[in-house]
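Every protein chain except one is present and positioned as in the full complex.
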Amino acid sequence: MPALLKNLSRKLGMMPFGFHGGVEVDQRKLTASMAIEDCALSPVLILPMKQHIGEACTPLVHVGDYVKRGQKIARAEGYVAAPVHASASGKVVKIEEHRIAHPSGMGLPCIFIEPDGDDASETLEPWEDWAERDPGELRERIRMCGLVGLGGAVFPTFIKLVRDQRHAVETVILNGIECEPYLTTDHRLMLEHADEIVAGLAIIRHMVGAREAVIAIEDNKPDAVETMRRAVVAAGLEDVRVTVMPTRYPQGSEKQLIQAITGREVPAGKLPVHIGVLCQNVGTAQAVFHAVRHGRPLTERVVTVSGEAVPRPGNLRIPFGTPVRFVLAGRGLEDLNDIHIIHGGPMMGERLRNIDVPVVKATNGLLAVPEPQMSSMQSSEQPCIRCGHCSEVCPVMLVPNLLADHCRNDEFTRAEQYQLFDCIECGCCSYVCPSTIPLVHYFRYGKGQLAQIRRSEAFAEESRLRSEAREQRLEREKQAKAARRSRVRKTHAPAEPSDNNATGKEES
Amino acid sequence: MTQFVAAVSSLGAFALVAGIILAIAQKAFRVEGDPMVEKIDALLPQTQCGQCGYPGCKPYAEAVASGEADVNHCVPGGERTMLQIADLMGVEPKSLEEEAAAPMLAFIREDECIGCTLCIKACPVDAIVGAPKQYHTVIADHCTGCTLCVEPCPVDCIDMLLKPELIEHWAWPLPDTTRARLGQERRSQHAGAA
Amino acid sequence: MTEFALILVSAVLVNNYVLTKFLGICPFLGVSGKLETAIGMSFAVMFVMTLASTASWLVQTYILVPLDLLYLQTIFFILIIASLVQFIEMMIHKTSPVLYQALGIFLPLITTNCAVLGVALLNVQQEQGFISSVLYGFGAALGFALVLVLFSGLRERIDYAPVPAVFKGSPVALITAGMMSLAFMGFSGLVKL
Partner (left out) sequence: MPIISSPHIHNGDSIRLTMLTVILALLPATAAAVYLFGWLAFLSIATAVLSCVLTEILCLRWMGRSTASALDGSAALTGLLLALTLPASLPWWMVVLGSVFAIVLGKQVYGGLGYNLFNPALSARVILLISFPLNMTTWLVPMSAASAALDLYDFQLCLAFFLHGPQALGLTLDAITMASPLGHVKTEWTRGVGVPEALAAYHYSYLNAFLGSEAGSMGETSALALLIGGIYLLARHTITWHIPFSYLATVLLLAAVFNMLDPNHFAPPMFHLLAGGLILCAFFMATDPVSSPVTPAGQIVFGIGCGILTWCIRSFGGYPEGAMFAVVLMNCAVPLIDHYCRPRVYGHGADE
């Protein structure tokens, strides 16, 4: 009875769900009951040198080299980076810039591999005794294997898996929410590989030394809850809690999930670890298990290929680098007229302007939807009637309509004052807007412009310092010269011509 | 007569009191230097390019603060800088005389360089390294694209190239809708209100 | 006590200087473009108006009436206001150069702001006691500040609106001021003094 009351008051908007706002979206999980299949091997694999958040990698192979699946072909430069591994055995045919799934339509250097079909693979030493190993060692393994968060943010995983004295991780949250419509990769993974996910969770817990572990699943996946509960018991990890959350978008967002489970907010500009929480996607947990237990680097992932325009939707295990066109063709979608392809989910994914881009670590879904469904809401922006629905649904409690006004009119100082950078771009505001204002687009515009302004301000400041330093140096040199001249004049009464006129040359 | 005296003396005394208070206030609230110069200088792009007709960004800032120069002479700063300065100064924005060009970088064709160091001396931000009789090269991260080094080069080996676009620096454009264009219009009207 | 409260309410709302007496319109339209500027201007005017009504009452009671110099009233009052404005100008220049720039010409123009002189003149005409005069001056200033700040908020919103070309700028601002004035008529009769 209390649960019913709670549900009712939530529905009436009188009580928040675990986090502020959010929306109920039409689930459209067409592929929920379809088992994961292997995708055919594409004749060419295109591996971008950056498939994570952070700095790009440097190729380690040359054109003509033979590589094995799992072989490291690009080295991570810098700390926030993840190396790239060959996703099939074959020959490196070229290394050049190629389009990637990015709204700009710009490209990145990519390694092109022509698979030979032998599927010769290279793995690291399998560690069955991971429980006895040092967390630092395990962390290095995860870094070597190129693991990134597979929920969509693609943040290098090893960075989060750290034992920090100041911020001890108390709770590990395994994110099996998958709140985006259409997507069912995590759902299927939990159904089919529950044991591997639970083992991955155990490894993660061992690494960060967390007391508490929670697996969070939304109540629209009761079968996954059941399977995970059984897997937890089977693994002998009775203290791992499998919690069922009410279905609500964007519960799968890290900050919102943490708030819903712990009731605490991640302070602005800080990481979850600052409040003692670590959040990992279930897919990442599985990848951690494979990396540690089998020494297998990250070379493939499960992708939901779905949408009303796909003849044969499904959940596919796709090697990285497989062109999207090849994947879609494999599911019977060849004619792309009047069809939109979305990379990711419909709420946060990007529409692809070119489908020759490769599947990368961030690809959790490939959706094909008929055009009218989406284009009707685009470009028909009506004036804002200030209904306030956007503020109601905003999970970070912004005032989206006012914020968009500031962005549209280039009042960026105001936009910053209205906390533009706290927007998580979940799309709830645009989803409910009766005037179909592309609010998220305005925020992205504002963020981009502000970033540019900050960059140019920083550059201006640097230039100013450099210019001032130069002026001072010139002044010093002038004085030194004058002093030298007067000294020379004093010693040799008749004036001598000045000796040196290239004074700036010692600078190098 | 008495009334006249009363009027003059009372008014005079009152004025004197007010004058004394103001004199004291003048002392108390003396403003050292002109804080506006610093504020304007902070808004300028610091390319030190001299396209404004002043020898650098700071001198231009001084000229603007004193009202000697208009707010619309900074070419690389473009419309945004002009609007910010106008806003700070509380004056009407003026339209720019020249369109800001795309950001450029100087590039030295090293095989043609004779190592004369003339460009090094011209560079206002020390972005060129080299020594006499050695190849010079431009530190791309430091170059402001001011073109001041192009002129002095005796063998014409310096090219101005477009600054390469990075995918990380790509910024979303405004959405392609009528409302978005209305915002644009508003801005251009603000800018064009000369 | 009630009387003082009524004086305040009367000066702030019922007999608002801008919206019902139509005094001080120039700064009302001139510096209401931005909220921050309007707030700065409000404080400057509050300072000047309160002190001006205080000083003018003192001058009126202790200099002009005893010496029978009422014909010098305007000169005296302008002298007071001008000195106060000079004073606050120096103060703002020192404390907030940005506000100083933003207020621009309107800061020295407080001197000739009809609302300020109006308060001083009306105040002594009403022949009230000292505290009432001070309160009246303060109330009038508060009313001016309230309306100025409200109006600047409205204008910031208008600034984003696709106002038809003929109404852009002052016309739509004046229409808005008119609407505010109509709304303030709702206060009429609220206080009978």
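Couple of notes before you dig in:
Read from first to last, the chains carry the letters A, B and C; within each, the first residue is number 1.
As a convention for this text, a contact is a pair of C-beta atoms (placed from the backbone, for glycine too) under 8 Å apart; a residue touches a chain by one contact, two chains touch by 3 or more.
As the structure is a prediction and not an experimental result, all values here were calculated from the model.
Note on the chain not shown: across the whole complex it touches A, B, C. Screening A:312, A:386 or A:476 for touch with the missing chain picks out A:386. Although one chain is not drawn, the whole complex shows that of C:66, C:108, C:129 or C:162 it is C:162 that touches it. Touching residues on chain C toward the chain that is not drawn are 35, 149-151, 153-154, 156-158, 160-164, 167, 172, 175-176, 179-180, 182-191. Interface residues of chain A with the unshown chain, by the touch rule above, are 13, 20, 23, 25-26, 103, 181, 255, 259, 264-270, 274-275, 340, 342, 344, 346-351, 353, 369, 373-374, 377-379, 382-389, 391-392, 395-399, 401-402, 418-419, 422, 425, 427, 430-436, 438, 440-441, 444. Think of the hidden chain as still there; on chain B it touches residues 172-173, 175-176.
Note that in this section only the chains that are shown with their structure count from here on.
Per-pair counts of C-beta contacts peak for the chains A-B. Centre-to-centre separation between chain B and chain C, using Cα means, comes to 37 Å.
Averaging Cα coordinates per chain places chain A and chain B 38 Å apart.
Per-chain Cα centroids separate chain A from chain C by 56 Å. Residue positions of chain A touching 2 or more other chains: 408-409. Touching of two or more other chains is recorded for residues 182-183, 186 of chain B.
Interface of chain C with chain B (complex): residues 59, 63, 67-69, 72, 75-76, 79-80, 83, 86-87, 90-91, 93-94, 97-98, 101-104, 159-160, 162.
Contacts from chain A toward chain B in the complex involve residues 102-104, 106-108, 378-383, 408-410, 437-438, 441-442, 444-445, 447-449, 451-453, 455-456, 459-464, 466-467, 469-470, 502, 504-505, 507-508.
Chain B makes touch with chain A in their complex at residues 41, 44-48, 56-57, 80, 117, 120-121, 124-127, 129-132, 134, 142, 144, 165, 167, 169-180, 182-183, 186-187.
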